[in-house]
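A protein chain is absent from this complex, but the other protein chains hold their places.
Labels run A and B following the written order; every chain starts at residue 1.
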Amino acid sequence: MSRTSLTRLVPRSRPGESRAAFGFVALDGLGLIVFVALPAILALVIGLFNVDGFGKIEFAGLHNFQLMAGDKLLWKSLGITTAFTAMFVPTAFVVSLCLALLVRKPFPGVGLVRTALFLPNVISLVVIAVMWQFLLTDKVGVVPEMLGGVGLGDVSWLGDPALALPTLAFVCVWFLMGYQMLIFLAGLQDIPGELYDAATVDGANAWQRFWGVTWPSLRPTSFFVLITSLVNALAGSLGFDLVMVLTKGGPANSTSTVVFYAYQQAFLYGRFGYAAAICGLMVAISIVITGALFALTRGGRFDES
Amino acid sequence: MNPPPAPGSVTRRGVLRTAAWGMGAAGLGSLASCASGSGDDIAFWHFIVPGTPNYDKWLLPLIKDFNARHKVKVRERYIPFGDYANGPTLQTAFSAGDGPDVFMLSPGDFVRYYNANALADLTPHLSDAVRADYEPAALASRTFNDRVYGLPMEAEPLALFYSHKAFEAANLSEGDLPKTWDELLDVAQKLTGADRFGLGLETSPGYYQNFTWYPFMWMGGGSPIASDQIHSTFDSKAATAALRLWQQTIDLGVAPTKLRGGGGTDTRSNLLTGFCAMQQTGIWAVGEMKLNAPKFEYGVLPLPTPPGGKQLTVAGGWALAANAKGSKPDAAAQFITYALGSEDPACVKRGRLWNTVIKKNLPVRKSVRDLARRKGDFDDPIYQQFLKDIAPTAKGEPRYPVEIYRAISDALQACQLDGANVKDAAADASEQIATFLSDYKGGSIL
Partner (left out) sequence: MSRETALRKPRAKIGPGAIVAYILALITVAPLLWMALSAFRPGAEVFSASWPKHLTLDNFTFVLTEVPFFTYLGNSALVSVVVTVVSLFLHTMCGYALARMRFRGRGLFFGMVVSTLFVSLPVILVPLFMVTRALGMVDTYFGLIVPALFNAFGIFLLRQFYLNIPSELEDAARLDGCGYLRMYWHLILPLSRPIMSSLAVLFFLANWNSFVWPLTVAQSENLRVVQVGISSLSGQYGADYQYILAASVLAAIPTVIVFIFGQRRLVDSLKTTGLK
């Protein structure tokens, strides 16, 4: 791309640039430190203590981390989070990218269609949970009634341990695809139309234009979507909110994700130290995975080789 | 919040201006907020829904009366039940040293709060006459070493509710009401149809599900722990049989794998809509039905028993407790005894209002029960049946610590919904309970 050429000619840092930049990042930096980093560090430090949630704090060293090794439920929940991430992240990525391509250019009612695809995201999760619970009710829910015709009327989507997690992942994709679609749309609109014109002149078909123009230009956006949905699924609220309101970790612990398990340990069982240690583990895993992704893609810049 | 204004570049001042603008916008609204002003107040957190009779006719007048007679003022805060029981609000406040002075506490959490020294001793504020007035079982589950740490508001025993309409539709009559587990499965099978399940048992994991399952274990003489509180007895025949019964309800397809709406406590979404023909739930459903569907015809029967077992049920209910780590534990304790446990006739009257007029559950104080009986509150036949047939067989909700609760919950869920081998699941849970008991040093569990 042409823009790198000029950047190379100017000196590394202009006078006053550093000071101005510090000014630009000061407030956000301060806020992130006070309201995100500080609580996060406190939460991690708590992992080294036994904390009962009523003021008792005893230093425990690595005891909480040692406990993890023998905690079968924790290992089970790690498996569940992995399975959930593997189901959710790729599906949501592909679905939302396809939707973005589909509604990218105007056609009659495109605004309505976009709104419709995004609509699940405007409803609060509490209501989403109530709604899907209605729809998926054994036997008499709308979905089993409709699937009765193809012999799937007796399937228990939320009550069967083998199906509850895929169902949850499906609801998550339905809930979040419009959101990711929006981010892809914003990314798509940054692609200069000339690139497509040039490709068309060169005789590229739609498939070739996608791989030759859209996909490379979209890489920073794709990277962003991938990282955020990965982190959200692994350690964020995605693997928590819906579990909390829809299944409570059941049936038979089949939807008990790590974050939900840690939540239970902290808020229902009063074992804040152990919960913090589990969260520390998840943060470490997320950092390793995203660190690897960053390294592979040179920080999501791709093109500045 | 704002960083000190430094004589820096134009950029920096611009940033500060923007920030000041933002803060100003944020500040516009904050004028209206009310400070907690905890000076002379005690905070009372509860889940009694504003606008309901419980709130308008019981809670508000109670607080008004108390505040009129005392220097310390009570401030109430409503927290939705789902969040109160399963959410982070209460625990977050306690963790930050900012817990409410008075709060509602379930038996499931009692040992944990007690072991953390979070509960104020109410005994000094309680007269001997009032202590004697309480049903012994109701007070016992809130007592450690003869000291009372919470006053129960009610006793709510479980039973089996059934819909007349569903029985008629299946050509069943009163004579077919199940008395044994075998009959229960048989009748449930007959009641199950294309769009109806014969029996509704709780399916969501949690304290409540365990609570509803315990009587099935007890009927055959089972218990998770031996009376010495050192040995686990969860792998008993009685416990495995109860696990197997719950498993059979799913295997036979007579019970749903997921109840609707609020689950086992929620008759409006399950029994009333015809989703379940019979539903195991608590006495509160009598009041719920009266309020929401006065014309719905239903009956109640005691929980069926296993071969050789005896009829039993469990009675739950919330208690008021005072925060020992709050700024005014004494005033908090005083409020609780004023509300529930004083000899004042007004207190007894208030008790009747709560237990038998507004809600339909069982008073835990004999004086309240007598007053309600004199006033004819129990004349309703189903209420009468609860009082005569079901309440006498009720055991108090156990206060097993979370480790025991969780082991049982995992076993129950695995058997009920995941087809686990009941013997293995029971043995596994029993081992976990034994491990926990071997180094438990807190307050008495039984």
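Note that contacts are C-beta pairs under 8 Å (C-beta built on N, C-alpha and C of every residue); 3 or more make two chains touch, one makes a residue touch a chain.
Nothing here was measured: the structure is a model prediction, and the numbers come from that model.
Looking at the complex as a whole, the chain kept out of the display touches A, B.
Note on the undisplayed chain: of the listed residues A:68, A:83, A:102 or A:147, the one touching it is A:102. Only one of A:20, A:48 or A:252 touches the chain withheld from this view, namely A:20. Within the set B:275, B:378, B:405 or B:436, the residue that contacts the chain not displayed is B:275. In the full complex, chain A contacts the hidden chain through residues 2-4, 6-7, 10, 12-13, 16-18, 20-22, 24-25, 27-29, 31-32, 34-40, 42-43, 46, 99, 102-127, 130-132, 134-135, 137, 140-142, 145, 174, 177-179, 182-183, 185-186, 189-190, 192-193, 196, 200, 205-206, 209, 220-221, 223-224, 227-228, 231-232, 235-237, 240, 259, 262-263, 266-267, 272, 276, 279, 282-283, 286-287, 290, 294, 300-301.
Although one chain is not displayed, chain B still touches it through residues 1, 9-11, 14-15, 18-19, 22, 25-27, 29-30, 32-36, 47, 49-52, 77-83, 87-89, 92-93, 95-96, 98, 260-262, 265-269, 273, 275, 284-285, 288, 292-293.
FYI, only the chains that are shown with their structure count from here on.
Inter-chain spacing, taken between the CA centroids of chain A and chain B, is 35 Å.
Against chain B, the residues of chain A that register as touching in their complex are 16, 19-20, 22-24, 26-27, 30, 51-56, 73, 133-134, 137-140, 154, 156, 158-161, 244, 247-254, 263, 266-270, 272. Interface residues of chain B facing chain A in the complex, by the touch rule stated above, are 3, 8-9, 11-12, 14-15, 19, 86-88, 91-92, 94-95, 97, 99, 112-113, 115-118, 194-197, 203-206, 253, 256-258, 260-261, 275, 325, 402, 406, 410, 413-414, 416-418, 420.
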